[in-house]
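What follows is an incomplete set of chains from the complex, kept in their original frame.
We just call them A and B in the order they show up, numbering each chain from 1.
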Amino acid sequence: MRQLWIDERIAYDGSQLRAHWVLDRCGIAGDAIVGFRGPCSVHASEIADLADIDGPGIAADDMVHFVWESFTAADLLLAVHRQRLLSAQAVEVLHELAPAAIVRRDGDDLWVGTGKLSISIATVSPVSSLVHFAVNAAAGGAPVPIAHLAELGVDAAIFGKALLQRVVDEQASITVARAKVRAKGEWR
Amino acid sequence: MRQLWIDERIAYDGSQLRAHWVLDRCGIAGDAIVGFRGPCSVHASEIADLADIDGPGIAADDMVHFVWESFTAADLLLAVHRQRLLSAQAVEVLHELAPAAIVRRDGDDLWVGTGKLSISIATVSPVSSLVHFAVNAAAGGAPVPIAHLAELGVDAAIFGKALLQRVVDEQASITVARAKVRAKGEWR
């Protein structure tokens, strides 16, 4: 699994959560997670979570985005677990970068008090699974009250790169753990 | 998925991490997680993690144990992800019960400073996946330096029941999330 932090800003509109966008944009073929900073405004036609279609909209002026595509193990149920674990990892990274901040995880959402800090979705394409996770970097542009990295005193790029590294490290350790365990038998 | 806190103490020796132990012990047929308190001493023949076989041994005098068996989705890679998420959830529960404590997750292990707070393994039987996760409740009996709930001021049963509830709630929300997402297409 590869990682890449893209220094260029990219306006996320949902079309990035497609099969092979990472290949097309970054030239990486295979399991990868990429991060970048940019505004967010998801077209209704690109909204994957049906619960969001009639919602207030998915938008913010400045976010740190992560797009994770997996070909090797592309099951949707697994992708949702990876998304939840990614959310928990984000809390852990924030705890290291801003020990005084109280960040709460509720499923795939992060909250600081009553401010929503993140958005996320896990889905599938015909050939892969896909996860989008994004954290507000600064105020502005959101249809709901938000929290953001700036008010936590966290640098967006440092956070982005730290989370990429944590995801890749944990996936590597998961691969080893899966290969080191032996099966168990039947009770009585 | 069902949950059960067993009030009776059970000495965990590794044989509980078998297919249908939950059915045999608790009469629950199907996906379930159960929790109980008791000492831990895993027989070498029952050690699932090959990395542990030549290690210092797996033992402690007083732990809160969780045994999770899944039949519906029994893939080992998924089980390892569930195990990691379970570890992250344990940190979250501890953060609520003991806000001042600094608990660090490293893969499936929890640490408080240099004291190891937990042990865990994820494996498969021929018909299910299995996760064992256990947190030290009090001092004593371990072959390595440990941390424990008592020194964090956390009641073992309260912690155990809270973590059971969190796991079951999050699995329910994962099931709904998986069923509410639509697929995405192909780039260009």
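Here is the rule we go by: a residue touches a chain if its C-beta (ideal position, glycine included) is under 8 Å from a C-beta of that chain, and two chains touch if they have at least 3 such contacts.
Given the structure is predicted, the values throughout are model-derived calculations rather than measurements.
Visitor: Taking the 2 displayed chains as a starting point, can you state how many identical chains form the whole complex?
Guide: 6
The rule is simple: only the chains that are shown with their structure count from here on.
Visitor: Using CA atoms for the superposition, what rotation angle relates chain A to chain B, in steps of 5 degrees?
Guide: About 180 degrees of rotation relates the two copies.
Visitor: Roughly how far is chain A from chain B, centre to centre by C-alpha average, rounded to an integer in Å?
Guide: Chain A and chain B have C-alpha centres separated by 25 Å.
Visitor: Quick check: in the complex, which residue numbers of chain B touch chain A?
Guide: Interface residues on chain B, with respect to chain A: 15, 17-21, 23-24, 46, 48-51, 73, 75-78, 80-82, 84-85, 88-89, 91-92, 105, 107-108, 121-126, 130, 170, 173-174, 177-178, 180-188.
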